[in-house]
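The complex appears here without one of its protein chains, the remainder shown in place.
Up next, subunit A:
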Amino acid sequence: MIKAVMVMNTQGKSRLAKFYEYLSVEKQQELIRGVFSVLCSRAENVSNFIDAESIFGLDSRLVYKHFATLYFVFVFDSSENELAVLDLIQVFVETLDKCFQNVCELDIVFNYSKIHTILDEMVFGGQVVETSSSEIMKAVEEISKLEAASNAISLIPKSASGWRSR
């Protein structure tokens, strides 16, 4: 299963962090720092795989891909295939690209919840459920549409106490 998905920029700032097993905030930060310190020491033109056992414990592999200013990192166990996960990252990035037209770091920063939506369509509970970027796009667009619709209805500012009192 997939243990974690992270997106961080080349300065080590976390842009997205999703752990499929619960970890405390401190632990998450520690892992993110650990991953970054390994990533930034990697030369260009080397493999996309890292031995992650020292960071994530036994039976964990890490695949990353470097796009412009961002690292996309997937951490997973032996039930996945490294090369396939590399393509999974590719799918993820392709989907982002389709969503935002020439995706850049800022898109990811500002559309935090949308990124999560996309990722949730791909990886669900640590398992890969969808690997086709067009399928993911379809689902995400549908969600956006429905959300927009439901939002439009409720745009009439209902008082917060309305839903609170329920």
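Definition applied: a contact is a pair of C-beta atoms (placed from the backbone, for glycine too) under 8 Å apart; a residue touches a chain by one contact, two chains touch by 3 or more; residues count from 1.
The rule is short, and it goes like this: contacts and distances are computed from a predicted model.
Match the chain absent from this complex view to the correct UniProt protein name in "ARM repeat-containing protein", "Vacuolar protein sorting-associated protein 51 homolog", "AP-4 complex subunit epsilon" or "Ribosomal RNA-processing protein 43".
UniProt lists the chain that is not shown as "AP-4 complex subunit epsilon".
Go through subunit A and note every residue touching the omitted chain.
Output for subunit A: 1, 13-14, 16-18, 20, 22, 25-26, 28-29, 32, 42-43, 45-51, 53-54, 79, 81-84, 86-88, 90-91, 99-101, 106-107, 109-114, 116-117, 120, 124-132, 134-135, 139, 142-144, 146-148, 150-151, 153-155, 157-161, 163-164, 166.
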